[in-house]
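A single protein chain has been omitted; all remaining protein chains appear in their positions.
Labels run A, B and C following the written order; every chain starts at residue 1.
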Amino acid sequence: MKTVLPRFIAVSLLIVLTPLSLEGKPRARDLGIPFAGTPGSHNAITDVQGVEVGHATLIAGQGKLKVGEGPVRTGVTAVLPRGRSDLRPAFGAWFSLNGNGEMTGTTWLEESGVLEGPVMVSNTHSVGIVRDAVIEWLVKKSGSQQSWALPIVAETFDGWLNDINGFHVKAAHAWQALEAATSGPVPEGNVGGGTGMICYEFKGGIGTSSRRLSEKGGGYVVGVLVQANFGLRSQLQIAGVPVGVEINDGLVWSKETGSIIVVLATDAPLLPHQLKRLARRIPLGMARTGSISGNGSGDIFIAFSTANVEATEAKEAVASLRMLRNSDMNGLFEATVQATEEAIINALVAAETMTGINDHEVLALPHDRVKAILEKYQRRAQDRRAPPP
Amino acid sequence: MKTVLPRFIAVSLLIVLTPLSLEGKPRARDLGIPFAGTPGSHNAITDVQGVEVGHATLIAGQGKLKVGEGPVRTGVTAVLPRGRSDLRPAFGAWFSLNGNGEMTGTTWLEESGVLEGPVMVSNTHSVGIVRDAVIEWLVKKSGSQQSWALPIVAETFDGWLNDINGFHVKAAHAWQALEAATSGPVPEGNVGGGTGMICYEFKGGIGTSSRRLSEKGGGYVVGVLVQANFGLRSQLQIAGVPVGVEINDGLVWSKETGSIIVVLATDAPLLPHQLKRLARRIPLGMARTGSISGNGSGDIFIAFSTANVEATEAKEAVASLRMLRNSDMNGLFEATVQATEEAIINALVAAETMTGINDHEVLALPHDRVKAILEKYQRRAQDRRAPPP
Amino acid sequence: MKTVLPRFIAVSLLIVLTPLSLEGKPRARDLGIPFAGTPGSHNAITDVQGVEVGHATLIAGQGKLKVGEGPVRTGVTAVLPRGRSDLRPAFGAWFSLNGNGEMTGTTWLEESGVLEGPVMVSNTHSVGIVRDAVIEWLVKKSGSQQSWALPIVAETFDGWLNDINGFHVKAAHAWQALEAATSGPVPEGNVGGGTGMICYEFKGGIGTSSRRLSEKGGGYVVGVLVQANFGLRSQLQIAGVPVGVEINDGLVWSKETGSIIVVLATDAPLLPHQLKRLARRIPLGMARTGSISGNGSGDIFIAFSTANVEATEAKEAVASLRMLRNSDMNGLFEATVQATEEAIINALVAAETMTGINDHEVLALPHDRVKAILEKYQRRAQDRRAPPP
Partner (left out) sequence: MKTVLPRFIAVSLLIVLTPLSLEGKPRARDLGIPFAGTPGSHNAITDVQGVEVGHATLIAGQGKLKVGEGPVRTGVTAVLPRGRSDLRPAFGAWFSLNGNGEMTGTTWLEESGVLEGPVMVSNTHSVGIVRDAVIEWLVKKSGSQQSWALPIVAETFDGWLNDINGFHVKAAHAWQALEAATSGPVPEGNVGGGTGMICYEFKGGIGTSSRRLSEKGGGYVVGVLVQANFGLRSQLQIAGVPVGVEINDGLVWSKETGSIIVVLATDAPLLPHQLKRLARRIPLGMARTGSISGNGSGDIFIAFSTANVEATEAKEAVASLRMLRNSDMNGLFEATVQATEEAIINALVAAETMTGINDHEVLALPHDRVKAILEKYQRRAQDRRAPPP
C-alpha cells in the first residue's frame, strides 16, 4: 500500500513558490488552478537545459481588412534545441493527431530520427517564407556554400484577426525570432507565432510548462511549448471543471476550427522511437482541457531530446550513446500529459483581449470568473490543497 | 451567439430514462455520473444496428495457483460487425496508442481497409488458440475447403487473477462466444475476455456505451466496447473529479501494468482512412478517465463501419458506396470521445469484487463512495442538471 | 494454362507506333529499350485525362559560382490533377521510401485522403517560396480573402549545377509553371524542376510514362512523372542489362546523393488507402533501374486519382462514389512498376549534357552506346521482339 500524501505537500508548496510571469502577469497556477506534478524553475520549455525560445511579434494597424495592408496580428516563434550557439542535431520524432495543418521537415525527421536545426512556428500562409529563411540563416551560420537543410516549420491559422493573405511575415522576421532566442522565462500569450491565435474561443497563443521528475525517477525535465489555436468554448475544461459551459458568452465560432502545435523537449536520453512515444501522449494532455481534435484542427507535435549530442553530430561512423529503457518511461509519459495540459491553460491565462481585422474582437479568459468557478466546484488549489494526480 | 441550454435538458431527461443493466445492476449514469451526449437505446455497442456481442466466461477453482489446474478467471468476447448470420466484411481501421499488446490481423486491415470476420478479445496467452479457432469457424460457416482468413484477435493480461499459463481457453470457448453473440443489452464487468481484468486498481473488465448524433448531425450511432485492464488508482478521474485520489485504499499495483482494447462501431458511411480518424480519438476519451498510457499497456483500438456493405463484399470490380465528408465528422469525433469515456466507467461500475489465484483479491469500485465524492465536488448529475460538454 | 504470346505482339507494334518526343528527340523506346505493358497515346502522365503539366525553366550564366548571381540551372514543375480550370480536389496518398527530402502538405493528405491543389516540384531550397506562391495563386483563383491552403511542394537538390543558395526561384516562376500547364506531350529532361538534376551520374531531370490497362482490366490509365536526381553510375540497369557497369566513364560522385520525386496519376476509382498501395509499389519500379535508395536520397511519392470528383468536392454531407475492389488492383500495380521504370529511363534519355556552376559538367546518357550494350546482351527490342513481362 502506498500513500500519495507527500506529493500533495510538495505540490502545494510549489504553487506558492512559482514566480509570476515576465511582466508580473499571473500564470495558471497563480489563479489557484490545481496541476499535478513538479515543474522546473521557470515552468517552461527552457527548463530543459540548452533550449532557447525567441519570438518576433507583428502587430500593426486596425479596422477594416485590406489584403496586403493589414491589420497585422501575427509573428514567428523559434525553438532552438541547443540554443543559437550550438546547432548540432538532436534526436527527434513527431506525431499528428489530426493533420489539418503543416509541419515541414517531418519526412526526414521520421527517416533519420534526427532534428537538424530549430523548430519554427508561424501562421499558415507564412510557412514557406520562414522555411527558406531558416535555410538562408543556417547557410550563413555554417559558412558553407554547399549546405542544405530541410527545416521544421509548423503553423496555425490566424486569419480571424490577421491579414493572413497579406503575407506580412518576411524572412527578416524569422531571423529576428531566431536571434532573439534565449533561455529563462518565456513570454506567453499574444507573442510570436501565437500573436493572433484563438483557443476555446478565448484569446490563445503561446503557452509553456515543464515537469521535473524526482531523483528516483531520473531527475529528467520535460518541457512543452504550445501554439494554441483550437477548441470550442463549450468543450473547455480546467482541472476537470466545465469552465467552458459556465462561461458561455463572448463566443466566436459556429463550428470548430483552429489547431495546436506542440513542441516537447526533454533531457532524458531517449531514442527516436521513444520520443515518438512521448509525442503520441500529447493528445492525452490536450484531452484534459476538453479537446476532441476537430476536423479543422492541425494538431501536430514534435518531441526532441537534448541528450546524446555526441551521437547525433556523428563525427565517426559508430557513436556511443545512452538510452533510457522503455520500462522506466512512465514518469516521462506522466510529465508529458501534465505539462501539455498546463501549457495550454497557461496560453489562455496569459493571452490578452485582442481586436484584429474588421474589428473582430476575441476576449481574454476572465481570471476572476475562472477562480470563482473553481471555487464553486471545490477545485481551487489554495482552498483544497489536494490537486488531482 | 449560440446557447447550449437545450442540450442540458435533453441529457438530464435521458439520465432518468436510461434503464438499469441486465440483472438490474446500476450503470455509471445510474450513479449520477454526468456524461455528455445522447446514448442509444441500450447505451451499448449493439446500438449500431447489426452489431452482436457474445461472451464465454470461464470461472473455476480457488486458492493457490497450480499451473494448468487453475484457478481460472478468464474468457473470450466476440464482436460481430453484422451479426452471426452476415459475415460480409466491413470497412475498418486500427490505431495503437501504446503497443504493449497484440491485435492480430491488423496488417491486412491496414492494407485492405476491410475487416473480414469478427473481432475477438481474450487473455494475452490465448490469442493464438482463439485466432485459429476463428479460422476453423469461418471455414465451417463458408463450407469451402480453400477458405482462408486473417482473424482479428486482441488481448489484455489477466495473470494476477487467472492461471494464464495454464492455457485454459480452448477453441470451443471461442466458438461459444461467437455462437452466443446477440444484439441488445451487453453484459458488462466480469464477463468474457474481461473476466479477470483490473482497471485503475479496481476490478475492471468489459464495458460499453454509445452515442446517437442529432438528426441534423446525420443521426449516426457510435458504439464502443472496451476490455479495460489499465491504470493506477491515483490516476482515476470520473467526470473530471479526482476519484482515485479520494479512494486510495485497496490498491493492487506498485507500478502501472495492464492494457485496454477498444472496439468502436458506427453506422456512419466512413472510408477506412476516416475510421482511423475515429480510432485515433479513442485516447482522448481514455484521457478523461485519467490514463497516461503506461509503458506496460497494450492500448490498441479498432473501428469499423457497418455502412457500405455492398462495396465491401465486392461482387463486381467497381462498387458504389457512400462517404461522409471530412468536414462533417466532428459529431463523430465527439461521440467517440464521450462513448469511450463512459464505456470505461461502465466497466468499473459493473465489475464486481473478485478473488483469483493465490487469493489475490481485487475490489469493485464502491458505488456509494463515488456518489459521495461526486457530491462533494458538486458534480453529481441529479444535483447539477448540468453535465459537462 | 495460359499463353502470354499475344501480349508480345501488341507491345512490339506499339514500339513502332510510339511517336518521337516534342522536338523530335528520341525517347527510351525509340532506342530499342524493351519495356513491358502498353502505354497511353503520349506515354506521359497527361494520358490520364485532365492532368496538366507545366514547367518554368531557369537557365542563366556560366562559370564560377557567385552566390546570388549564378550560374542558374533550376526551375519549377507543376502537375495539376484536373488542369488549371478545375481545382476541385482529388483522392490522394503518399509514401516515403527514404525521407531525405521534403514534400510539404502530406500531413493533411494523409489525414483527409484528399489532394487539394497542384503538386509542385522544384529545388530543395525553393520549396518555401513555391509553397507560399501556390497559396497566393489559389487565393486569387478562388477570389476569397479567407481562403487557406496546405500546398504539396516537393524537391530534389541541384546544388552541383545550380546556385541553389542564391534562391533564384521566385513566386513568379511558380505561377509561370502553373499557368503553362497543358495536357498532351510533356517536355522531359532539363526542364522545370528537373533542369539541374543528375541521375546515375548522367544528366537527369523530368521523365514521364504511362500504361493503359486492357479493357478486361478496366481500361484504366496510370501515368507517372519523375524528377530523377539519384543513383550511382555502377547501379544503373536498363531492361535488366548492367549499363552502368559498361559505361563507367564521366562519373560525378564519390558517394550516392540525390533523390527522386514521383507523381502518379490514375483515373481508376481508388480510395485513398488504395492509392497508398500504388505509391508503395513505386520503389519496385525504381529497383528495376538499379536503385538501392541511398541515405542521401529523398525518395518521396504521391499518387492521386482523378475519379470521384463529385465525392471529393463534397457539396453535401454524404457523397456517392465508386471504388475498384482490392482484388482487381493487380493490373494497376503492374502498371505502376512499369511506368515508373520507363519514366526514369525517359528522363535519362531526354536530358542533355549540361555545364553548371564552377564549370561542373554532367554528361547525357550516350544513346549509341546504350543501343550497343543492349545488343550485346541480346536485349534490344527490334532484335528480340520479346520484351520482358
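Following the convention adopted for this analysis, a residue touches a chain if its C-beta (ideal position, glycine included) is under 8 Å from a C-beta of that chain, and two chains touch if they have at least 3 such contacts.
From a predicted model like this one, the values you see are computed outputs, not experimental measurements.
Peer 1: Using the touch definition from the top, which of C:Thr57, C:Thr107, C:Thr208 or C:Ser293 touches the missing chain?
Peer 2: C:Ser293
Peer 1: Out of B:Thr57, B:Thr74, B:Thr104 or B:Ser210, which is the one that touches the chain we can't see?
Peer 2: Once the missing chain is taken into account, the touching residue is B:Thr104.
Peer 1: To test your reading of the contact rule: which positions on subunit A touch the chain that is missing from view?
Peer 2: Residues of subunit A in contact with the hidden chain: 110-114, 218, 269, 271-274, 277, 311, 314, 316-328.
Peer 1: Could you list which residues of subunit C touch the chain missing from the display?
Peer 2: Missing-chain contacts on subunit C: residues 1-4, 97-98, 232, 234-237, 239-242, 244-245, 248-249, 251, 254-256, 277, 280-281, 283-288, 290-296, 326-330, 333-334, 336-337, 376-379, 386-389.
Peer 1: In the full complex, which residues of subunit B touch the absent chain?
Peer 2: So the residues of subunit B touching the unseen chain are 65, 67, 96, 98-112, 124-133, 135-136, 139, 145-148, 150, 153, 157, 159, 164-165, 167, 298, 300.
As a convention for this text, only the chains that are shown with their structure count from here on.
Peer 1: Taking each chain's centre as the average of its Cα atoms, which chain lies closest to the overall Cα centroid?
Peer 2: Closest to the centre of all protein C-alpha atoms: chain A.
Peer 1: Would you mind pulling out the distance in Å between where the CA atoms of subunit A average out and where those of subunit C do?
Peer 2: Chain centres of subunit A and subunit C, defined by C-alpha means, are spaced 38 Å apart.
Peer 1: List the centre-to-centre spacing of subunit A and subunit B in whole Å, with centres computed as mean CA coordinates.
Peer 2: Roughly 33 Å separates the two chain centres.
Peer 1: Which residues does subunit C have that touch at least 2 chains other than itself?
Peer 2: 110-112
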